[in-house]
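Let me begin by presenting the structure, written as structure tokens, before commenting on it.
All protein chains of the complex are present and in place, except for one that has been dropped.
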Amino acid sequence: MTVEFINATFPLITITILIPIVAAGILFFMSEKHAKPVSIITSLVVFVITTYMLFVYDYNTYAIQFYEKYTWIPFLGISYEVGVDALSLTMVWLTAVSFLVAFIWSTNIEKRIKEYFIAFLILEAACIGVFVSWDMVWFYIFWEAMLIPMFLIIGVWGYAERIYAATKFFIYTFFGSLFLLIGVIGMYIYQYVEKGVLSTSYFDLVNLGLPFKLEIIFFLLLALGFAIKVPMWPFHTWLPAAHVQAPTAGSVILAAVLLKMGTYGFVRFSLPWFPEASKYFVPVMFTLGVIAIIYTAMMAIAQTHIKRLIAYSSVSHMGFVTIGTFALNMEGMNGAIITMLSHGFTSAALFLAAGFIYERVHSYDIKDLGGLARFMPVFATLFMISAMASAGLPGLSGFVGEFLALYGTFKVSVLTAVLAGLSLVVGAGYTLWLYHKAMFKESELPPEKIEKWEKLKDMNTVELLSFLPLVIMMFVIGLYPKWWIELIQTTSAAILSKFIGG
Amino acid sequence: MEYLWIIPFSPLVAFIIIGLFGYKFLREPLSGIIAVVGVAISAVASIIGFLQVASTGGYYNLKLFTWMPIGDYEIAVSILWDPLSALMTCVVTVISTFIFIFATGYMKNEPSYPRFFAYLSLFVFMMLMLTLSDNLMQLFFGWEGVGLASYLLIGFYHHKSSAADAAFESFITNRVGDWLFLTGAILTLATFGTLDYLDIFNKLPEAEYWVITAIALLLFGGAVGKSAQLGLHIWLPNAMEGPTPVSALIHAATMVAAGVYMVARLMPIFASSDIALDVVLFVGTASAFIAATMGLVQNDIKRIIAYSTMSQLGYMFAAEGLGLFKEGMFHLTSHAVFKALLFLAAGSVLIGIHHILNIQRMGQLRKYMPITALTFLIGALALAGIPPFAGFFSKDPIIEGAYEISKAVWFFLWAGAGLTAFYIFRLYFLAFEDGDRLDPHVKSHVHESPPSMTVPLIVLATGAVFLGFFKEFFSNFLRPSLDPAYMPFLSEETKRLVEEGLSRAHHVHLADDAIHFLIHSLTSPVGILALLTAIGGIFAAWVIYQLRKIDAREIARTFKPIYLLFYNRWYFDFVYYATFVYGYYKFSRILWFIGDKVIIDGIVDGSAKGSMVAGDGLRLFHSGKIGAYITQMAIGILIFLGIFLLLV
Amino acid sequence: MELNATGFWVFSSLAVLSAIGVVFFRNIIYAVLSLISTLIMVSGLFFTMGAELIGALQILIYAVAIVVFYVLVISTVPEFKGQAFETKYMLISVPVGFLIFLELAFVSLYGAWSSNTGIFTQELIQQVGNTKAVATLLFTKYLFPFEVASLILLVAMIGAIVIGRKDHVIDEEAEK
Amino acid sequence: MVPYEYYVALSGLLMVLGLIGVAIRRNIIALLISTELMLNAVNIAFVAFDMKLGEVAGQVFVFFILTIAAAEAAIGLGLIMAIYRLRKDVDTETLTELKQ
Partner (left out) sequence: MSVLYEIVAGLGIPNFGVLIPEIIILLTAFVVFGIELFTKSRFWITTATTVGLLLAAFVSTQIETGDITFYGLYIVDTFSLTFKTFLILTTLFVVAILRPYLEAKNTYYGEYYYLILFSLLGMMIMVSSASLITFYVGIELASISIYILAGMFKRDYLSKEGAFKYLIIGGTGTALISYGIALIYGKTGSFDFRAIAETFVENNLDVGAIGGLIILIIGLALKASSVPFHFWTPDAYQGAPTPITAFMAVAAKIATFAVILRVMVEAFPFAFETWNLAWALLAAASMIVGNFVALRQDNVKRMLAYSSIAHSGYILAALAAPTEIAFTALVFYSIVYIFMGLGGFIFLSMMERQYGWRDSHINDFKGLAQRSPLVALLMLIYMFSMLGIPPTVGFFGKLGVFVALIGSDIWWLAVVLVVMSIVSAGYYLRVVIYMYMYEPTTKAKVNYTFGEIATLILMAGFILYLGIYSTDFWEISRIVVEMLMQSIGG
């Protein structure tokens, strides 16, 4: 894999990472009332910058663009190295959108406002950092740094069992990432011993030519870290716990951005670094992916807690990303990336919807809900679109990625694709089950409750503003995926260059 | 012919306008009018297109824009305008127009009036995307889209549990079919590298037989779901929870017909595989018969018609399985007309008697609603296959053709026809004739429906009467799409392959001309038998329900097991509920508890607890007593020193 | 030489016996007295090895100065009434100790110890005398540690005073 | 001449006895005494090695050990006095407020 670099004339990416941190620092010394506007403006600026990058990015040839590199710790061969390719860029952009949405939504937060926004701003910087870092140590720094604010967000602003959930989230992911770290260090040492190069740069580690046995070991070490983050079955149990307890905006970020880090890791590192091991583990990954899709779909339908249901659905969707990635062909890879992007929007929207319902009805239990569609038609419509996008309705974002991933997988393993395709049924099952129970089906509730709900207000401007971008994106991706596929095409090809040649 | 893009997008525009401004600005009459205008524009456009094709022949393929590139192949949003799609589009738009007009009357004073018309427009848009598509992906888009729209429409009264449940059920059941369909589409893409029909057809000779069979069967799986054929039919009767125009729309012309249309559209694929045709035939025949038996004993006015739909769709599939694609499509067309008529008439009845659905509680409605009764009667006669109504000309060729090809199939189709005549007239007699069982309170309000509803009834009734005589026109018209010898877009090789596949229909020699056909069937024994059976069915219904010579309950008691089997819909619903609904849910709950909570979380939380226990255990060594400390250290020294002395 | 060997066996056996006494005498006074005995025996061993200066220091510092401390403290602290030994530790640590001794003995007996590498030689020491040799080394080469050792004693003195004294100031405050 | 190894072994024995003393005694004064015993034991080894090496550096070290033993004894006794004053108790088994 030979890579070209287009150096940044202006350190745009560094600035993008720094903006939220600086804003958080400033916020620490400001009064509470400034927290909301400052954060929203900050995320808006980040959004504008990343959108600008999205348009300036040249997707015709594969090159790392907006590339910056500075020596950092020469003793250990660590550099500061950032840049984007289409995969990074889409993820960064997804991050920017998700945070913008989360910040807009969070204007209804009343408890410990300043700390809340500081935590989110730092989280934003860390999330962007993960996707743009090409130096493994920096990647790891951002990867881990994001645990701290997320831990606080779940633990401080969460619900009753927040401490258990936050701790579980933290320790579980920490567990995975330490093995990831060992794996990376192992490769780094191998490189030093075999080639005499002391570097943690991605581009130096990518062409190591490891012996097969070592590939397997390192693949497993890295995969453990990524699999927990994704989360793949059977490492998924932290996710429902964390989602259930996290505040709405926290869930949004968790689902939209944090889960992507795991799949991003698989795409970015596992495949190019360990081509042989990746091929070797394809059956395992397919099995896990299919289990994730079907088993967690069953888990989802067994839930009565809205957020837990959506959380399980996330695991299920991530199964598509897994199988798409390990199909090791262009369609699968494009599908995986598009699914990542799409899931970012749909799951964010669904969690917003859950939060919205809680705002109005003060319950997350679908047994307490029913018939809300009648009182809140606008919300019902947006929720319906999100649910359908999540269930993979053609024309909305979810389908594009799933179809491509399925097609890519089908070319490799028919059985996997057929079983994964079953998600069309079971996925629609739990999504509509949720919608059905919460929004329709009014008659099972006591009438006095319904009477109380007559006064429920439909979405206000702020809520609409946070919801709309997501819904628009679902349509944009779903109705015109061509643009996105062209954007990521060269990147997918580059990532798969060791598998499909060229 | 670029104007064809108007056809799908005019309802879409209507949908968007109503969706955005419906509640705020348009409200009651205006939303409906916009919807009607939207669909009417499509209807006009499609009729123009239809006539153009009818006059010039040939086909027209328009690519609107690329949706998604997959490798070298680009999936495009496009229009394929040939006789088949033209016919289907016309049927959809024209029937929809009447249903829309009817709905403006039916939905009067409904609070969610704009929403209803928005959904209707969306539905039509999706249906048109389906019919106009030139590739499987766009077809699937429309396919799923009508699923969504029907979900929304069936669940229109979503505060009612039954409606919400029915919508949910319909969507999920459809999704099972869609799963198979999508798999088929993916297999197609993987095999042929394209999803465009025309390319697929021309590449057919290159593919292996079993691959084509698999593709055909998987795609047919989708059709089974969408057209509510046996196995995935359970949603259809429950879908009657939607407002009646919806039932008419879904059941008459559009959604359920999509499966039939799809099989006809992909005729070369199906024709290339015997097994596929046999499966289509089998499923169609079984559905035709079983649905008819189920319809015999229902009491819900709309459900009876629903079962009849399922049954009639079975006839269409059976026709396709027999290789009689043109006959299948013709039956689809005529069925669309008279089924829409029946449903709308039923809707008119329901408006009149305030939504009492049970036919046992109706009676003598003809007195109060003469137009409705008459139009319903026409529809019923058409359905029963009495000449000269449309149903006769479209259904009888199927039964007679079946006789030429397979006696077993013919037997079930023939028996089904008898049952059809019986149950539809059972409905007619119980509702419109017979004794006066109406609630007196209701009776004082019964009235004939307003013109917005009766006019469509009359128009459709006219259609049901005369449509049959256009048999020859349709046959000729459809030839460039369904007769391999005439199909312009097929390569020679494919033509040969397809003709070989359709050879089973070769010894069926039925007259295309309506009059000749009528004469022929009145002279041939098979034709006479079929006609007599239909009349016999009507007669039986008359004897039992009008004259009351035979007690229906007595028959039920005598054949109790069979009655129960029919009444409980062959226990399909029961078994499905027990396994796929309740069983799946319970199994999921148990799996959640055991798999996630006990095993996985047990390990995860267990390791945390284990650490705590280890901590507590190790704590005990720090007893605070110097003696204990030194003793432990001494042990440490002993072991530590020992290890290294041994290593030296 | 014979004298030295006899001296070794006598002093060492007595040293071990008194050491056992230090450990196992219930009465703390006896233990202290045993300690004195051990120290004197050890100093006797030093003499048998020809280390006169250290032997003398041993008696001076230990047997006289330190043990007096102990006696003083014991006289302040009343008689110890509890059980002298903790049985459970005894059961473990005596055999463990024995095994450690075996290890140490193994090390001592089988270690290949080096001989004569330093500045001094046996002859030289005999020539100038042990005391002179030690003293010369202590005040030349090992002057720095010697100074630090003095500092340690200073610190220990301060420490003993700080810790051992009564906190008058606080007591007064408490009375207020 | 008695082999110097015997002296070293003897030093080990006294060392271990001191260790056992610290482990089993309950009177904190006895603990301190046992510590003294251990420190003393080392002295024998140093002098014995001196004998073997024909050196005197070991004896210099012994001097430092003596100093340190004295210093520790001083502080230890001070602590014992303080503990006794605060608790009126010198039993290791009961002076265990800091534990686990």
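Going by the order they are written in, the chains are A, B, C and D; count residues from 1 in each one.
As a working rule, a contact is a pair of C-beta atoms (placed from the backbone, for glycine too) under 8 Å apart; a residue touches a chain by one contact, two chains touch by 3 or more.
The structure displayed is predicted, hence computed values, not measured ones.
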- Note on the structure: Only these shown chains touch the missing one, namely A, B, C, D
- For the full complex, which residue in C:I59, C:L99 or C:A149 touches the chain that was left out? C:A149
- Item | Residues of chain B (touch criterion as defined above) contacting the omitted chain | 608, 611-612, 614-616, 618-619, 622, 624, 626, 629-630, 632-633, 635-637, 640-641, 643-645, 647-648
- Message: Counting contacts across the full complex, list the positions on chain D that touch the omitted chain.
- Response: 8, 11-12, 15, 18-19, 22, 28, 31-32, 35, 38-39, 41-42, 45-46, 48-49, 52-53, 55, 57-58, 60-61, 64-65, 68, 71-72, 75-76, 78-80, 82-83, 86-87, 95-99
- Query: List the chain A residues touching the unshown chain?
  - Reply: 72-76, 112, 115, 137, 140-142, 144-145, 147-148, 151-152, 155-156, 162-163, 166-167, 170-171, 174-175, 178-179, 181-182, 185-186, 188-189, 192-193
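Heads up, the rule we're going with is that only the chains that are shown with their structure count from here on.
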- Item | Whole-Å gap separating chain A and chain C, where each centre is the average of the chain's CA atoms | 69
- Where does chain B touch two or more other chains at once, residue-wise? 625, 627, 630-631, 634
- Residues in chain A with touches to at least two other chains are numbered none
- Considering the complex alone, what residue numbers of chain C touch chain D? 1, 4-5, 8-9, 12, 15-16, 19-20, 22-23, 28, 31-32, 35, 38-39, 42, 45-46, 48-51, 53-54, 57-58, 61-62, 65-66, 69-70, 72-74, 76-77, 80, 82-86, 89-90, 92-94, 97-98, 100-101, 104-105, 107-109, 111, 113-118, 120-122, 125, 130, 133-134, 137-138, 142, 145-146, 149, 152-153, 155-157, 159-164, 166
- Item | Partner chain C, residues of chain B touching it in the complex | 625, 627-628, 630-631, 634-635, 637-638, 641-642, 645
- Message: For the complex, give me every residue of chain A touching chain B.
- Response: 168, 171-172, 234, 236-238, 295, 298-299, 301-303, 330-331, 371, 373-374, 377, 381, 384, 388, 393-395, 399-400, 403-404, 406-407, 410-411, 417-418, 421-422, 424-425, 428-429, 432-433, 436, 439-444, 479-482, 485-486
